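So that we are looking at the same thing, I have put the structure below in structure tokens.
Only a single protein chain was left out; the remaining protein chains are all shown in position.
And now, chain A:
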Amino acid sequence: FPQVRLHVKDYLYWLYYQYLLITCCYVLEPWEQSMFHTIFITVFAMVVYTAYVFIPIHIHLLFIVQLNQT
């Protein structure tokens, strides 16, 4: 359904535009934008990886501590 595809692509482009406006990347030149995107995606990937590795272990330890106390 080409109309639905266009709607989704337009919406994703609009979200990308909002990201550019809020982080003020809208005003940067193209090479500066690529640099900012690289750094931002790297930081975001590290945050996601850390959350994936550490949050289940912390919750598990939290339950153990609680059970030991009761």
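Note that in this section a contact is a pair of C-beta atoms (placed from the backbone, for glycine too) under 8 Å apart; a residue touches a chain by one contact, two chains touch by 3 or more; residues count from 1.
Throughout what follows, contacts and distances are computed from a predicted model.
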item	value
Protein name as given in UniProt for the chain not displayed, "Glucocorticoid receptor-like (DNA-binding domain)", "Calcineurin B homologous protein 3", "DDB1- and CUL4-associated factor 13 isoform X2" or "serine C-palmitoyltransferase"	"serine C-palmitoyltransferase"
Sole contact to the chain not displayed, among A:6, A:21 or A:43	A:21
Footprint left on chain A by the chain that the document does not show	14, 18, 20-29
